[in-house]
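One protein chain is absent from this view; the other protein chains keep their places.
== chain A ==
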Amino acid sequence: MLDADFFRRWMAATATAVDREADHLTELDSAIGDADHGSNLQRGFTAVAAVVEKDAPATPGAVLTLAGRQLISTVGGASGPLYGTLLRRTGKALGEAAEVDRDRLARAFAEGVAAVGQLGGAQAGDKTMLDALLPAAEALGSSFRGAADAARAGAGATVPLQARKGRASYLGERSIGHQDPGATSAALLVEALAETAADGGVDA
């Protein structure tokens, strides 16, 4: 079972991963966006890790809703509302349970991902974070590791796509051949989840 402490460690692991990969994310974003995805998420998840540590919310749902609110308040751009909505809606869907299992998390995460699609008006194949999140949400029903692998594969599969949403969409065909920075950072979030589970000895 996964308790509030597990979710705090997930957020801390995401902050560490975003920190490590910030330059890479910005490099990907400079090809088809405006070169700030890494620094924006770094600012956001650093703030998230700090606030969930300080406020120590008592339930998994409360950790994620707080994290989501914090992202919306600190990131800006499109990633702030989109990542904020992902975590906030996942947290809300988890409700007030003190502990949740992977199945319950998978269902809640799918709701969060659906909310992201609704907010951004994007679908699978538009070359956005959804291309990593949708397969991850599905695979999370089976295993943490599977979700991480699906997210990474989904991010890689954005390379040949033409962007239809976000700033990269203005490039038209010139967006083809570049991996989407949003899908790449989304894969980091799901990989951090799998690492947290593996470190805590939770099922694969």
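The rule is short, and it goes like this: contacts are C-beta pairs under 8 Å (C-beta built on N, C-alpha and C of every residue); 3 or more make two chains touch, one makes a residue touch a chain; residues count from 1.
In the analysis below, contacts and distances are computed from a predicted model.
The UniProt record for the undisplayed chain lists the protein name "phosphoenolpyruvate--glycerone phosphotransferase", from the options "phosphoenolpyruvate--glycerone phosphotransferase", "DRTGG domain protein", "Ion-translocating oxidoreductase complex subunit C" or "(2Fe-2S)-binding protein".
Touch with the chain that is not drawn comes from one residue among A:Ala78, A:Ala155 or A:Ala183, which is A:Ala78.
The residue touching the chain not shown here, chosen from A:Gly95, A:Gly172 or A:Gly200, is A:Gly172.
Of the residues in chain A, those that touch the hidden partner chain are 26, 30, 33-36, 39-40, 72-82, 119-120, 162, 164-167, 169-172, 174.
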